[in-house]
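Next up is a structure, given as structure tokens.
Only one protein chain is missing from this complex, and each of the others stays in its spot.
We just call them A, B and C in the order they show up, numbering each chain from 1.
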Amino acid sequence: MKIHEYQAKQLLASYGAPIPLGDVADTPAEVLKVWNRIGKGRVAVKAQIHAGGRGKGGGIKLAETEDEVLSSAKKIIGMNLVTHQTGPEGIKVRKVLVEEALEVKSEFYAGITLDRSSRSPVLMVSKFGGMEIEEVAAREPDSIVKMKIHPLSGLFQFQARELGYRLGLIGKPLQSAVRIFTAISKLFVEKDASLIEINPLFHLKDDRIVAGDAKIGFDDSALYKHEDIEALRDEFEEEPAEREARKANLSYVKLDGNIGCMVNGAGLAMATLDILKHFGGTPANFLDIGGGAKRERVKDALKIILTDKNVKAIFINIFGGIVRCDEVAHGVISAKKELGISVPITIRLTGTNEKEGRSMLESEGFATGVSLDEAAQKAVRSAA
Amino acid sequence: MKIHEYQAKQLLASYGAPIPLGDVADTPAEVLKVWNRIGKGRVAVKAQIHAGGRGKGGGIKLAETEDEVLSSAKKIIGMNLVTHQTGPEGIKVRKVLVEEALEVKSEFYAGITLDRSSRSPVLMVSKFGGMEIEEVAAREPDSIVKMKIHPLSGLFQFQARELGYRLGLIGKPLQSAVRIFTAISKLFVEKDASLIEINPLFHLKDDRIVAGDAKIGFDDSALYKHEDIEALRDEFEEEPAEREARKANLSYVKLDGNIGCMVNGAGLAMATLDILKHFGGTPANFLDIGGGAKRERVKDALKIILTDKNVKAIFINIFGGIVRCDEVAHGVISAKKELGISVPITIRLTGTNEKEGRSMLESEGFATGVSLDEAAQKAVRSAA
Amino acid sequence: MSILVNSETRLLVQGITGSEGTYHSKRMLEYGTKIVAGVTPNKGGTNYLGIPVYNTVSEAVTETSANVSIIYVPAPFAADAILESAYAGIPLVVCITEGIPALEMMRVHASMPEGVRLIGPNCPGVITPSTKTKVGIMPGHIHLPGRVGVISRSGTLTYEIVKALTDAKLGQSTAIGIGGDPLPGTNFIDCLELFRNDDETDAVAIIGEIGGSDEEKAAEYVAKGYSKPVIGFIAGQSAPPGKRMGHAGAIISGGKGTAEEKKNAFRAAGIKVADLPSEVVPLLKESLR
Partner (left out) sequence: MSILVNSETRLLVQGITGSEGTYHSKRMLEYGTKIVAGVTPNKGGTNYLGIPVYNTVSEAVTETSANVSIIYVPAPFAADAILESAYAGIPLVVCITEGIPALEMMRVHASMPEGVRLIGPNCPGVITPSTKTKVGIMPGHIHLPGRVGVISRSGTLTYEIVKALTDAKLGQSTAIGIGGDPLPGTNFIDCLELFRNDDETDAVAIIGEIGGSDEEKAAEYVAKGYSKPVIGFIAGQSAPPGKRMGHAGAIISGGKGTAEEKKNAFRAAGIKVADLPSEVVPLLKESLR
């Protein structure tokens, strides 16, 4: 789960990391109030959406006078912000962060992710902030300093200092950097984050070190332990179908094709999309109905698939193990009736009770296939 | 540093361990107030001193009526409580803990110390509570279940459960025990304790598990990190000389002989006491003036030694390394004058600047010795 | 001898009385697995499905000499369950549970005693058809004793390959699902090493997926010289970056861990790559010729 910049900054501040003076607002009037409260100086008005690239899309504006602040707020709040991460449809801006504009000396990068090989979080910093870390990795690979965080002891102070020195800091700014690195390492572990990025991390002209932007992602599996984080969820940022799937505890990812897919098992589901593509089809989604799925769950899944108006055909691929094929067949047959599904459905069933399932389906006129390849080709043809 | 039972119980409670209803009081009137507040039932009035064996010494009384409560309070507050741990002089009781008397089904033991060999805390439990663990170890060794606590991860839940099952608990009381074991393990590490003992740990007739008594000792070296714990110090419990020594940052332990000792280095100080004993003397104290001691420190040390009225002679043993012998000689000479020391002083100086130091002392008429044995014998004779 | 589980396996089931534990214990017993103990806190001293149940793994091990444990405990308690088996001296722990937070698994790995092998979490388990030993949730009937080792990050996709091997009468020596977790206990290389030394395995099928770099590392390992033919398949060719494809571990992040990269790594290491699951068997047959 991702959160907004203003939420991420508040979290950072609660861990002792310095952030710019500012506050969130959702109307131009509120924006003005914040501007008054934080000293009527030069501010940045920043659209709060999860996607990156807000600046280029016109979602961040500097303002100095009351008029400027108001007009920026009016422009940004309610706009449909399109960036390279939103897709062409863009995202509607509902909130802005109003923040003091700072005198910046230089911009760094600081980030933490879980490194799979070392089975530990890794803190990365670079002198080249303000661009994406992949870009830095491509252009200035030597500038990236990586530090493994001990999985049980956390970041050691000497490591935090070393990272600071590697950014060229010394004295008071070094101490600030140490505080920030310590804070994000602690936050990462305590709140089960999957990613923290402070990019840019500002080194100000007055030698303070402050988080310019902040991006935090959390491990979905751990949210049940963190009500405070779950409360930061912004449902407007979710695909409606993905939101429904999450609530139904189904694993769904929207794609841009036209064949709706329902598979049991994540690996088989990915492979199924690959096979459809191989035979010239374009999958509309990834959907894993999981182990032991019952008929009700099949119906929920089909309902979610059909929320996508691009879906021209449905392909169901079930390898019965814990899931029984006849149970799935039952679910599909009744869902088709209840939901009034009009797009063609192709089903491939194998494994536990496959004969029973297949004969049920065939007697209802469904297209079935024994081999996966064969069934996938049928599905591709049905969407053409 | 040790703390009182009531303080230990409050700490335990703050970590989620169940304790009996009760409160501390320092006058009979306060005792009555507590009794009223906690329901006017049967209570225990418990003398708050650091030493064990309070019950046998008459420091714990049960009371049920207002009269009984008042008379118990009057008897205990202000009494000079003598137990096997206080020495014959006893300790004056200044505070009592007034606590609901509980219906006990059985009494367990639970304790944590740092195990040097495994370099980890060890949690120990036994079905035989209410007696000292050494006694249990001698009488019912098989009843003691030890569990190593992971030095970085802490106590695992399965370990806490296993300890509970080994005490014969199951269901709700097992869960309480798990909560208590988890609490004390956390407290031990977070507050840098050196010892936690809940003895007895009550299993009540209503199946609750509650700390009957609580004893916590803290690592003196870590107190600088824990202001909250330092604030629990009761200076009345310290030997006045030990208190002065602590404030002067000297390492001093009062013993029961008559030769006051001042040595640099803990090992040499211990060996010096042993040598005095070997030659028939009885040391009055352990005192390590530490490395790099200057003349002022020598004076402070002598002052502390002399607070002990049993001291009939002083023995100073210095191996000059960082400490310069002439500096020590200087300190001794001026301290003797300033403090008007009348007891005989024997000094053995060796190492850095020993010649300078010795000649200074000899010209002032001090008894010196080159060999440690020779000097020690001289000191023993001087105290006879 | 096959690998990991065989006729010597004395299985302990953690969470045996739960619904998952019950269902799969029955299936494992049916298949022929020797289950010697179950563990469910507060149910110690009872019998369940004819199996003695204990409160703690430590007690169960003392009483029954269990040497493999399988975990069907809900996610919030599964990390502790893994450590309980590990500290009780069980050398092989198979964790079926899905949804253990990644940082919890990190702490489990860092707290594990030496010499314990964990398979999973979020995995279908391990099966050795020749000795009728199933330690997992895979459908037993699709397996056939044979000489192909199977290693996979997936569940049902593995069954797909396993079934194809069975239909082709090739069968499996042992099939291992290492699981879809980002920090699995056992990885491809561990399994490749075990299969290398296994007399009953002639070839190995690796079923990978997007995310992480386990496949790339396996490729490096094979490139250094591997005595048996290896066939690879990677799921997730059509997955978009930044989206988690079901498994916590199946995510392309920072442009890394794509199917294409993994396939290229396989090819460079001399591992034949199947583009479709149905191509695995033909490629294997070709290699074994």
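Keep in mind that, in the parts below, a residue touches a chain if its C-beta (ideal position, glycine included) is under 8 Å from a C-beta of that chain, and two chains touch if they have at least 3 such contacts.
Note that the coordinates shown come from a computational prediction; the quantities given were computed from them, not determined experimentally.
Under the touch definition stated at the start, the shown chains contacted by the missing one in the entire complex are A, B. In the complete complex, the residue from B:D67, B:E89 or B:E134 that touches the missing chain is B:E134. Of B:T182, B:N199, B:T350 or B:T368, it is B:T350 that touches the chain left out of the display. By the touch definition given at the top, chain A reaches the unshown chain through residues 150, 152-153, 156-159, 161-162, 165, 170-171, 174.
Listed for chain B, the residues touching the missing chain in the whole complex are 113-114, 116-117, 119-121, 133-134, 137, 151-152, 189, 192, 194, 219-222, 224-225, 251, 253, 255, 263-271, 273-278, 283, 286, 288, 291, 319-322, 350-352, 371-373.
In the analysis below, only the chains that are shown with their structure count from here on.
For chain A, the set of residues touching two or more other chains reads 152. For chain C, residues touching at least two other chains, in rising order: 107, 110-111.
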